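Below: the structure, in structure tokens.
Only one protein chain is missing; all other protein chains are in place.
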Amino acid sequence: MTTTTSKHDTGREVSSAKEKWLRAYRQMVRIRLFEEQVNELYTRALMPGLAHLYSGEEAVAVGICEALRIDDYITSTHRGHGHCLAKGATPDRMFAELLGKEAGYCRGKGGSMHIADPATGNLGANAIVGGSVGIATGAAFAAKRLGTGCVAVCFFGEGALGQGSLYEVMNLAQLWKLPVIYVCENNLYNEYTHYSETTAGDILGRATAFGIEAASVDGQDVRKVNDLATRFIERARAGGGPAFVQANTYRYSGHHVGDINREYYRSKQEEQQWKTERDPIKLLSKWLIAESYADSAQLEGVHSDVHAEMEAAVKFAVAAPYPAPEEVDQDVYA
Amino acid sequence: MTTTTSKHDTGREVSSAKEKWLRAYRQMVRIRLFEEQVNELYTRALMPGLAHLYSGEEAVAVGICEALRIDDYITSTHRGHGHCLAKGATPDRMFAELLGKEAGYCRGKGGSMHIADPATGNLGANAIVGGSVGIATGAAFAAKRLGTGCVAVCFFGEGALGQGSLYEVMNLAQLWKLPVIYVCENNLYNEYTHYSETTAGDILGRATAFGIEAASVDGQDVRKVNDLATRFIERARAGGGPAFVQANTYRYSGHHVGDINREYYRSKQEEQQWKTERDPIKLLSKWLIAESYADSAQLEGVHSDVHAEMEAAVKFAVAAPYPAPEEVDQDVYA
Amino acid sequence: MPERELTFAQAVREALSEEMRRDSRVCIFGEDVAEAGTPFKVLSGLVEEFGAERVLDTPISEAGFTGVGVGAAMAGLRPVVDIMFGDFLTLTMDQMVNQAAKVHYMSGGHWKVPMVMRTTLGATRRSAAQHSQSLHAWFSHVPGLKVVLPSTPYDVKGLLKTAIRDENPVILFEDKMMYKMKGPVPEEEYTIPFGVADVKRTGDDITIVATSSMVQVALGAATLLEKEGISAEVVDPRTTWPLDEKTLIESARKTSRVIVVDEGYGRYGVTAELAAVIAEGAFYDLDAPVKRMGAMHVPIPFSPPLEDLTVPTEQTVSEAARQLCGKS
Partner (left out) sequence: MPERELTFAQAVREALSEEMRRDSRVCIFGEDVAEAGTPFKVLSGLVEEFGAERVLDTPISEAGFTGVGVGAAMAGLRPVVDIMFGDFLTLTMDQMVNQAAKVHYMSGGHWKVPMVMRTTLGATRRSAAQHSQSLHAWFSHVPGLKVVLPSTPYDVKGLLKTAIRDENPVILFEDKMMYKMKGPVPEEEYTIPFGVADVKRTGDDITIVATSSMVQVALGAATLLEKEGISAEVVDPRTTWPLDEKTLIESARKTSRVIVVDEGYGRYGVTAELAAVIAEGAFYDLDAPVKRMGAMHVPIPFSPPLEDLTVPTEQTVSEAARQLCGKS
């Protein structure tokens, strides 16, 4: 298995701004190229089922997770590969999971929508929209009771604002002053429906109504995301209670890999505009160059490193064996 | 059966302020004296199960329902007798229901927590906290689609703010501009727990976050409640969409008739203060006398009329037969 | 002229559009039901014909819009509520069970809830544990609800039309794997009554009672068995509530051997009720215990070779039949 990520698990150890943002850059590229491979696997009919790509939204997961400790918790969604990688998972075991192989994070039993990993505090992706809001809040409750100093981050799409349980747990989190950050990734669409058709009023108001501190951020700018996240996370760790982030972002691909003809719900022009003008990787690369933290050759080097990493990981996963039939009824009960 | 209420079902026909507020006065007294009989029935062990008394909160139900048409809808709660009477139900059939008799509104099958009555637009009391928020919203949706001009009022206690489905349907109601009014009766307690221990942040904000117009009102002042309700209801009827009311009020008795020793969660002094200083019936009586709309003899007359009405109704209910055993499996399916 | 054929999805759509034309009170709401026509494209074209006032996209609020369906039904509409995956029914249980199912009875027969919930069931789409469940047993357990499990394009059209005209809350489960299945559907209007089982194939040696897509599995198994000289009768209850006990029991008494197959979990599920009904009703005629076959008692795994082990197949059903008939 590859070990590329194991040296910089937490982001806390990074000494300089340069190192910090180069690392964030690499993490975003890893997510982007991971997803390219996923699409490839789908197109080549090597992946069972479907997957929901995170491409375009990398700055959110990376900006947030770079502000977390390795033992902090996250919960994730059906569009979870980015969160998972950003929190420290390795692509080989992820690909293996996507292919249903024994070497996968869930021994092949979870698949794309259920990757979970205690070693990196990943409580699990969740295929129920809003399904993990209680879990993240409960993990924060445990962290507080046990005095571990850990924080929990709950990632969800803006579609999850439709789920009442979010409001139930935000109320609880504020009453009990729990160290949990609710991160709403507003990528404008609930599947095939624009969020404005499903979302009345004001998104931040839905958290501030419970007395929860809330802010919006440009979800394509990893530095801004990270700044805000750092502030909220440190506040939560210090006992200041929950916070809510609206990260404005965009998914480049379809709702899932099979959602090819999208014109009936959004224009190609809109997609193009986000890709050319607001790409999180391009934006950071420009800044890194402007700050003289890197030149383009160096950054291209990152891309080819990562590309090699991903190819190796896919190869590993494709070659890996399926679980044995006897595994089917194992781990139903602990 | 008594027919006392049938002449003034809607409140719309009342010509003068005097008539209007005298009628409101009578309605509040009817609720108060109804509940006294309920407590009596419980104490005398004539009533099966328990009941949740509305005494102290009369101005809310009456203030709101006097602004409604007979064909407008309401949904109610476990503490529903007041809403039911205010919307036009007769006490004889209500008592019969409370005693599980065939003559009851639900043929004895519903009991105190499930009184429902199509003739007065009462979609039903509900023993699930927050259980009727969808029903009221759906009735408003039907009214809009069918063009009936009807409005739906959804009564609930502040405890229902804990239920996520409220937020789900408020979002929908605002998106679809439905004629529904959410009325939060804040009587300070969820059962045996002060609402401040269960309710973070700001109550009105929980509606305004969805773009819903919201206001607080003194729930002991039937005129203020009625003014606000009239404004919101007419706005909804005209297509202006949903609204949210927080009516600040107090329940005089225990959570239910059996909740006698309450000192561990609230003081007798607090109860006394509300009863002496903020009683909705006393407040209106003072005003009626000050405006020379009535003198105390007249108002006492209302009390004795109503007392007689309630005694007759109880007598009717006590004498009424139980449903026949064969009824047990009737009306499971329509 | 050959009989007209439709896919299962087309039959659903045709039932809905016919009923919407017939009755202006019928409306549809759910997630991505309008322009998208659901992820399975089952409802394509309906919003274009009936407009955005009758085919409405909702927020992702299953509990909320199910409740809206209940209230809308009480107040005069005929809502068809769409729950994209049967797994999300978990979120609607309070509205379906504590409200929809009980309103009529609790109100002493005064209010009615003529609402239809359409949703899906079934595994083997590589969708993992939260998108593969078949939870119809829960609803069959609840008085006040009716539960429909169509197994062919013909059946789904007729049963869905009946559901929409029914005065009660009805929940109809469609197996996602069947949407593309073709079958004859006449041009003429028809409905299919609830509580009437359909003998999908007659036989003498063994009865296979099967529901939803398991009917197709049972028919496939029957074909395999035929080659070996075993004549299997396939009985489809079509609705688990009301349940046509009589037809099930009569078939069992005739063949004296029974397998019940359902894609829900085997334990405390539909197979238990069907087996218990048959074991009681055909007690003196059975030559062997009723054999139950349901989903394996595990969360549905993602990994294809594992997932395929969890549901009954033509092979496992025919093998069980062979054993029951003493031929293996």
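Here the chain labels run A, B and C in written order, and each chain numbers its own residues starting at 1.
Heads up, the rule we're going with is that contacts are C-beta pairs under 8 Å (C-beta built on N, C-alpha and C of every residue); 3 or more make two chains touch, one makes a residue touch a chain.
Just so we're clear, the structure is a prediction, and the values are computed from it rather than from any experiment.
Looking at the complete complex, one finds that the omitted chain is in touch with A, B, C. Only one of the listed residues, C:G183, C:P237, C:P299 or C:P312, touches the absent chain: C:P299.
Shown as candidates are A:L46, A:I70 or A:A142; the residue that touches the absent chain is A:A142. Taking the complete complex into account, B:Y265 is the one of B:Y252, B:Y265 or B:W287 that touches the chain left out. In the complete complex, the residue from B:N190, B:T208, B:N226 or B:T249 that touches the missing chain is B:N190.
Across C:W111, C:W138 or C:F194, the single residue that touches the chain missing here is C:W138.
When the omitted chain is restored, the residue from B:P48, B:P118, B:G149 or B:G205 that touches it is B:P48.
For subunit B, the residues in touch with the chain missing from this view are 48-50, 100-101, 106-114, 126-131, 159-164, 190-193, 197-199, 264-265, 322-323, 325, 327-329, 332.
Although one chain is not shown, part of subunit C still touches it, namely residues 87-91, 93-94, 97-98, 101-102, 105-106, 128-130, 137-138, 140-144, 240-241, 243, 264-265, 267-273, 275-276, 279-281, 283, 286, 288-290, 292, 297-299, 301.
Interface with the hidden chain, as seen from subunit A, comprises residues 73, 75, 104-110, 114, 116-118, 123-124, 126, 128, 131-143, 145-146, 150, 152, 164-165, 168-169, 171-172, 175-176, 330-334.
Quick note on the criterion: only the chains that are shown with their structure count from here on.
Compare each chain's C-alpha centroid with the centroid of every protein C-alpha atom shown, and the nearest one belongs to C. Annotation: 37 Å between the Cα-based centres of subunit A and subunit C. Separation between the centroids of subunit A and subunit B, computed from CA atoms only, is 47 Å.
Centre to centre, using the average C-alpha position, subunit B and subunit C are separated by 41 Å. In subunit C, the residues that reach two or more other chains under the touch definition are 58-59, 61, 63-64.
Shared interface positions of subunit A, i.e. residues touching 2 or more other chains, are given as 161-164, 197-199.
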